[in-house]
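Only a single protein chain was left out; the remaining protein chains are all shown in position.
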Amino acid sequence: MTNLLIIYATDYGNTKKMAEAVASGAESVPDTQVVLKTAEEITATDMEESDGIVVGTPVHMGAPDWRIKQFIDNICGGLWMQDKLVGKAGAVFTSGSGFGSAGAGCELAMISLLNNFAELGMLIVPLPKSTPGYPHGGLHWGPYGRSAGINMEQDGIREESLEAAKHHGANVARVAAAIKGPKLFA
Amino acid sequence: MTNLLIIYATDYGNTKKMAEAVASGAESVPDTQVVLKTAEEITATDMEESDGIVVGTPVHMGAPDWRIKQFIDNICGGLWMQDKLVGKAGAVFTSGSGFGSAGAGCELAMISLLNNFAELGMLIVPLPKSTPGYPHGGLHWGPYGRSAGINMEQDGIREESLEAAKHHGANVARVAAAIKGPKLFA
Amino acid sequence: MTNLLIIYATDYGNTKKMAEAVASGAESVPDTQVVLKTAEEITATDMEESDGIVVGTPVHMGAPDWRIKQFIDNICGGLWMQDKLVGKAGAVFTSGSGFGSAGAGCELAMISLLNNFAELGMLIVPLPKSTPGYPHGGLHWGPYGRSAGINMEQDGIREESLEAAKHHGANVARVAAAIKGPKLFA
Partner (left out) sequence: MTNLLIIYATDYGNTKKMAEAVASGAESVPDTQVVLKTAEEITATDMEESDGIVVGTPVHMGAPDWRIKQFIDNICGGLWMQDKLVGKAGAVFTSGSGFGSAGAGCELAMISLLNNFAELGMLIVPLPKSTPGYPHGGLHWGPYGRSAGINMEQDGIREESLEAAKHHGANVARVAAAIKGPKLFA
């Protein structure tokens, strides 16, 4: 059994929708068990028991939501100190109004989340451009759930973003299964 | 007189169009003199004689074009060593097909260019979201000239991107004029 | 009179020491008034009344402390929406144990802070390599107060880092004064 942990914060429910799509994709992979929690609910044990972790956040000022950062500071810092998550799989996704047509800061927000995984010694799973839903809902670092048009006219997360998120979840589940057996880092 | 240097590389002429728009915006500011050159043409003297420098590049694999990087390695490295450009104004812009609706790597490409300016000790001029043309052609780090739709259907640089580029050029010219007199860094 | 606002979070007092050094440097510039506050104390009015803002943070997992992010989300987001800080000066600094001899994630932590300033339309003030104290306490994005050796042996912030921080404060004060008069962005 591969254990996948999905962690998110949400403002208006959009990032939650993306998180649920990631979860449903992961669950579609045989022998995968998914735990879906908000950043406030996460414990160090949740992270240690997982084989792969996906973190999602709304984009605020080009960076993750402060609740996500709070969990990183309070939980991941200690796990880093003890090398507890080395060799697990990690991946990310974001949501946001996305003002403009140049990403609205989602790229650096994703890299900031991946930074945490790299420090923890985790393998990073990107989003290939061939993923269904990519043209509307994808960046190479992970799925992006835009909830608005280029002028911030709110029209909600589109199906394509959720489709990219589902595939991302399944990809991470397969990667986590492939790397969970052997000791890869020495 | 404020001297503004605009440096670019271009593949199909799109980044050149953006560079020309930056130049025309800068020239609209009284007492501004503009030099527009490709990365291959630049000399260290061009850079030393300027009060502000704007660099533009096509986005390739989420980073600047190699011709831009070649000029940075060959010219800027030596100027860095000698602290020759400290206190000048710097700004950037990019162009690209922009596959997807999440920026297609333009953000990290811009930051990579700005990195060079920061190392040189130059003040960085961003692009405020209130800039005309921003919704189609802007990111906070600088203007983005998308030449295609989300599925890479090529339809050329749009007027909005050129408008954002013009305002960027004028903004940089005004900033360069404001900071050129006094010695700001000690 | 130029108003400089310095905002920080601190764990063990090291970032506070750096913040005080930035403040003392700024105060050494004639006609500069400094306000020094923690992230929890900041109000939108503090930011609007300033001509320049310097933010400092401990580095946690390669990114700013969550208290800094909380203030960015809660205060800066609204100011961004209303374009309230366009054209002010912004700068950053960090502190940290700095495990290793490759920066320990301070670079991306600084860029994440600068991202906020770029979104707000603020001019970014870097740290020239010619700044006194740079070899021990500087990165091109801003001063870095290392509080430990490469094996995390805690020996406190060194004088060189505080010296770089002082000069940074003075540089930002001078830049803020130079750009505060004219309307630079249109």
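In this document, chain identifiers A, B and C correspond to the written order of the chains, with residue numbering beginning at 1 in each.
One rule holds in what follows: a contact is a pair of C-beta atoms (placed from the backbone, for glycine too) under 8 Å apart; a residue touches a chain by one contact, two chains touch by 3 or more.
Since the model is a prediction, treat every value here as computed from it, not as a measurement.
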Given that one chain is not shown, which residue among A:Gly13, A:Pro30, A:Gly78 or A:Pro128 touches it? A:Pro128
Check each of C:Ala39, C:Val54 or C:Leu108 against the chain that is not shown and name the one that touches it. C:Leu108
Counting contacts across the full complex, list the positions on chain A that touch the omitted chain. 80, 83, 86-87, 111, 115, 117-131, 140-141, 167, 170-171, 174-175, 178-179, 181-186
Note that chain C touches the chain not displayed via residues 62, 98-108, 111, 129, 134-140, 144, 146, 150-151
On chain B, where is the contact patch with the chain that was removed from view? 60-66, 69-70, 72-74, 76-77, 80, 105, 108, 111-112, 115-116, 118-120
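As a working rule, only the chains that are shown with their structure count from here on.
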Chain centres from averaged Cα atoms put chain A and chain C apart, in whole Å, by 29
How big is the gap, in whole Å, between where the Cα atoms of chain B centre and where those of chain C centre? 25
Separation of chain A from chain B, taking each centre as the mean of its C-alpha atoms, in whole Å: 32
Multi-chain touching residues of chain C, meaning two or more other chains, are 80, 111, 115, 118-119
